[in-house]
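Excluded from the complex is one protein chain; the other protein chains are retained at their positions.
Here is chain A:
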Amino acid sequence: MIEFDQVTVTYDGAREPALQDVSFTVPEGELALVIGRTGSGKSTLLRAINGLVPHFTGGRLAGRVLVDGRDTREYRPRDLADVVGMVGQDPMSGFVTDTVEDELAYSMESLGVAPDVMRRRVEETLDLLGLADVRDRALTSLSGGQRQRTAIGAALTSHPAVLVLDEPTSALDPQAAEEVLAALQRLVHDLGVTVVMAEHRLERVIQYADRVIEVPGGAAAVSTGLPAERMVTAPVAPPVVELGRLAGWSPLPLSVRDARRAAAGLRSQLNAPKPARTGAPLGAELAHCKDLVVSYGTVTALRGVSLSIQAGEIVALMGRNGAGKSTLLNSLVGIIAPRSGTASAAGVDPRRTKPKRLVKAVGLVPQEPADLLYAATVADECASADSDFKVPAGSCRALLERLAPDVALDMHPRDLSEGQRLCLALAVVLCGAPPLLLLDEPTRGLDYGAKRRLVAILRELAAAGHAVVLSTHDVEMVAEVATRVMVLADGELVSDGETAEVIAGSPAFAPQVAKILAPLPFLTVGEVAEALDRAS
């Protein structure tokens, strides 16, 4: 169905090709998963499938891309619209109309499909993706999962043979991601659609993949293979695979279900010792909220949240999209005025403190990291951060090099990949070393390597007496790094306690290791390895 034949893509003005000598085929009806580091060229590969590269982006494409027998050299993206459906990283930015139904019909209108066929297909798609309840709703009023499903539906109504998705679940909470993946699964199984999908969150998708396309970036060759084979040696792997490797299971399980069936022996081996979790000793109180109420117009975002966070803690803030996580973080830095109640950060009232002094008390990396970046190059950005926070020149750059060693200093921050941009924003805020550090969804678009480095830095900060609060949907990261978890629902704090207590029991928030080894209280592969060491 899709055939890449010695494809090399070089963007205008780039020194090195973004993709080099890529050859692979994806047969009809397969779900192919594209993996690779942040910024390694996954998006370029996806966009080459429907001809956006090079027709839309410019640059040179050598070699040949065939989709359903059509050569993208001769067909522009719009001429391939009936064969390839494309869903971008941010569904909101690709919406052309304003309601769900109109959005679903848009591509068919462009293709000139007859009105009665259109009507039928829209109804079918609404049912297929479970969108019938929201058919009249404005797109802006949808939840993240509904938006993503609408975007998929909009690409599907023209009955393409190939569906291309760029990180469809990375911005979604676990439940919404399940919805989207279930819908995709249905398309592949029932309709025989060929799906090509890039995703960092391997733990969510690897079990559904029929084929893995690894884009290592740089000059290394792109390779393909079966998921189970690739995972044996892959440098990055989801926890279920790492646990399988640790326990020496063969064949390597890719889903929690398979692993659980293989894990009976491991569970009895681990039965006795309990993993020891010792955090840094807790220090002074760095964040404090009392009966915090925040509302936007008639919508109440937070209703009576009280909490206290001490130095040395790493707190994970979890909950659905729209549960009030960002609002809570924003109130702690004084961006949002509370309707009643108080919020204080490192002992100061953020609403009444001058920004210059406030940044020495609390730092926030916002959900859109680009908002923090003003300079024309990465190097300038680092220099201006040094002067903003009055730290010795070069501190920001040193941090950036630890987080993302491969960022070119002369690039424009907007040209970085999403993950790299986040690393830059993180470095900018971290170089002020505020006692209280807040991170709003720091793991979106990060690959495993960058996550591992982020975890190391956060632990270091906590040990040095900082308090860290991060809002995230990434349960594996929470299991790895958090000492305490708070779950928000509908603006209220519904649970607050030690990580193991809060997440292990919850079906949605439990990490893979906890699901495999339940009822044993293990959360990460590291803990299991340690326990095995002690046992032997």
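Everything that follows uses one rule, which is that contacts are C-beta pairs under 8 Å (C-beta built on N, C-alpha and C of every residue); 3 or more make two chains touch, one makes a residue touch a chain; residues count from 1.
Throughout what follows, contacts and distances are computed from a predicted model.
Asks: Looking at UniProt, which of "Alpha-E domain-containing protein", "Autoinducer 2 import system permease protein LsrC", "Energy-coupling factor transporter transmembrane protein EcfT" or "Repeat protein (TIGR03806 family)" names the chain that isn't shown?
Replies: "Energy-coupling factor transporter transmembrane protein EcfT"
Asks: Looking at A:V22, A:V113 or A:A316, which makes contact with the chain not pictured?
Replies: Final answer for the missing-chain contact: A:V113.
Asks: Which one, A:T125, A:Q207, A:N330 or A:T472, makes contact with the chain that was left out?
Replies: That would be A:N330, which touches the missing chain.
Asks: Of A:L165, A:L373, A:L436 or A:A531, which sits in contact with the chain we cannot see?
Replies: Candidates A:L165, A:L373, A:L436 or A:A531; residue touching the omitted chain: A:L373.
Asks: Specify the residue from the set A:L19, A:V122 or A:A427 that touches the hidden chain.
Replies: The one listed residue touching the chain not shown is A:V122.
Asks: Specify the residue from the set A:L52, A:I152 or A:M318 that touches the hidden chain.
Replies: Checking the options A:L52, A:I152 or A:M318, the one contacting the hidden chain is A:L52.
Asks: Spell out, residue by residue, where the missing chain touches chain A.
Replies: The missing chain touches chain A at positions 47, 50, 52, 55-56, 76-82, 84-86, 88, 90, 93-98, 101-102, 105-115, 118-119, 122, 136-138, 140-141, 154-155, 158, 299, 330, 333-335, 354-356, 358-359, 363-364, 366, 368, 370-374, 385, 388-389, 414, 428-429, 432.
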